[in-house]
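Here it is, the structure in full.
Left out: one protein chain. Kept in place: all the others.
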Amino acid sequence: MTVYILCFVLFLVGLYGVLTRRNLIKIAISLSIMEFSIFLILVLIGYIENGIAPILDPGRADQVYVDPLPQAMVLTAIVIGLATTAMLMAIAIRLYRKYKTFDIREIRNLRG
Amino acid sequence: MDALIPLFVAIPLISAFLIMLLSKVIKGFHRFFAPIALLCLLVMAIFEYANLGQSSIQYAVGGWSIENGYPIGIFMVLDGFSVIMLSIINLIGFIALIYSLSYIRKYTAEGNYYALFCLIIAGMNGVVLSGDLFNLFVFLEVSVIASYALVAFGVGKTELEASFKYQVLGGLASMLILLAIGLIYWKTKTLNIADVRSVMESGYSKPFYIFVQVLLISGFGLKAAIIPFHAWLPDAHSSAPSPISAMLSGVLIKAVGVYVLIRLFFNLFVFSHEIAVVITALGAISMLIGALVALMQWDLKRMLAYSSISQIGYVVMAFGMGMILIVRGDHLPVAALAIGGGLYHLVNHAVFKGLLFLNAGALEHRLDTRDLKKMGGLSSVMPITSSTSFMASMSISGIPPFNGFFSKLFIIIAAINGKFYLLAALAVGVSIVTLAYFLKFQRFAFFNKSSDPSLNHIKEVPFSMSFSMVFLALLCLALSLLAIPSVNEALLQPAIDVLMQSDLYSTTLLGL
Partner (left out) sequence: MEGMSTIVKKITQLVAGLIFMYGIYIIMHGHISPGGGFAGGAIVAGAFILLILAFGSSALNLKKEVGGSSNTESVAILMVAVLALMALIFGAKVFLFNFLPKGTPGELLSAGVIPLYNLFIGIEVAGAILTIFLALVIFKEESSK
């Protein structure tokens, strides 16, 4: 139970970063931290007591494996997270080129 | 024909990467190849719609069929609701692509634009066809990441800022959705939508599922831009290039927002009264606030973006009313009318909002401005744009004989018959406010006498742009034929049946 609470604390740390940081790069990194906490929760969901890693070994049969489906989900989600972070960083660099600053208080053309 | 189903995803993916590969080698390859690919998809979608009838097709990818009652593979499902969404996506995609053949010449790197456009279509087709939750998430991410890149396509200051805001909020939404999918897997140990439903029917713990449903409403509400999750939409839709605004506002917020919300809440979760009330309330508030803020806008595309929030509020409110009536158990024909009105308004809004954004793009293409105060008197020099935008404005405000009138009429009649008098009054009031700001758009853009003499030398837009606008305007008129009961039953009834008998989805798919 404590591991789930710790993952949730990590999610809140990421959320705090997105809400209060003013640097664009720090916002992007905080979003990444939030994503990683969700991946940890997903992998922990698949844990079974006394299970070993789900690799088929022809020598020993009839083992208790942990659930491999959340691990496959997390692999795909990591790649999606990579794509999202790469997009954010590319836009942040282009914004720096236009505005000469990373501060979000300066980047405020759209209102209303 | 079930061999066509994976091609809806495979064809745009292959064409996107072929365009990336060959557009530097063969000049003009992208301008020739992308419309052909999307025309193929449109023909396939209409073919599937015509052949479907009352059944639903299930396609097991990779040949992994159901063993011992456990669906262990990935399934792609085509039923009445999916095929309507598929037709809208491919139709509006094709028309927006024809429009952008001449609009995108202003920008550089055209090959990238067509590749990203095909990727958005591939992602949305995957979302409406997927039969299990994680596949839906992956295709949702594919289309949404492509749309982040397309919003920032003309790399000016406002586009980049709008894209950054959109990305942060969209990333937050995706994480909430992934958390909800993980929690559903924890309790039911399966990811297939039909299988989750059958596990839930044998017993579930209510507070846990209320929590999961709230997470899903937040996540998909962020994608569908319901109030209070709408903060990214005015910036993103007004800064994007106009055919992309038409795609975003016309299909993306429906295919990855409203469609998934309705599919999961009707066919996956057992109905609960509190969630139905929440959905109806959110829809009603979006309807009201979107219209009131749109009155104050002078930027044309920002006004259209807030109008999108308002009309999506109509759709969500209609589905919410249907849910409340089904939970109460009485007035089931009224629930069918509400759901039918919501579906009809979904289709209509794709057509006329797409047309309005294409008109705004035509004005921007010739005048280089989006400010209503700088336009005026254009009805004599741009006749096609003026007449099509007049038809679209009359449609969206609900004037007969255009299609918007009939869909709003269905929703209002359903509200009155289901004794939701406050919602009916709100719907009529918001319709009048919609008429107000669209008349303001028409007057300031087309019918005012402007003091700027340079506006007399504006010419009409090129052929591909005017062809798209005229096609959508004729479709506005043609869709009003859907109000005739016999046509309605043939075209919309399979979707309504799938949604009303909510366990039909799981029993047909697991029994096959």
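Per-chain residue numbering starts at 1, and chain names A and B are given in the order in which the chains are listed.
Simple rule for what comes next: contacts are C-beta pairs under 8 Å (C-beta built on N, C-alpha and C of every residue); 3 or more make two chains touch, one makes a residue touch a chain.
A quick note: this is a predicted structure, and the numbers were derived from the prediction, not measured.
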Sole contact to the chain not displayed, among B:20, B:39, B:138 or B:483: B:20
Residue among B:6, B:35, B:154 or B:462 touching the omitted chain: B:6
Sites on chain A contacted by the missing partner chain, in the whole complex: 53, 55-58, 75, 78-79, 82, 86, 89-90, 93-94, 97
Residues belonging to chain B that touch the chain removed from view: 3, 6, 10, 13-14, 17-18, 20-21, 24, 59-63
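In the analysis below, only the chains that are shown with their structure count from here on.
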Centre-of-Cα separation between chain B and chain A, whole angstrom: 28
Chain A residues touching chain B - in the complex, by the definition given at the top: 18, 24, 27, 31, 34-35, 38, 41-42, 45, 69-70, 73, 76-77, 80, 83-84, 87-88, 91-92, 94-95, 98-99, 107-110, 112
Complex interface listing, chain B residues touching chain A: 134, 138, 141, 145, 148-149, 152, 155-158, 160-164, 167-168, 171-172, 174-175, 178-179, 181-182, 185-186, 191, 234-235, 238-239, 296-297, 299, 302
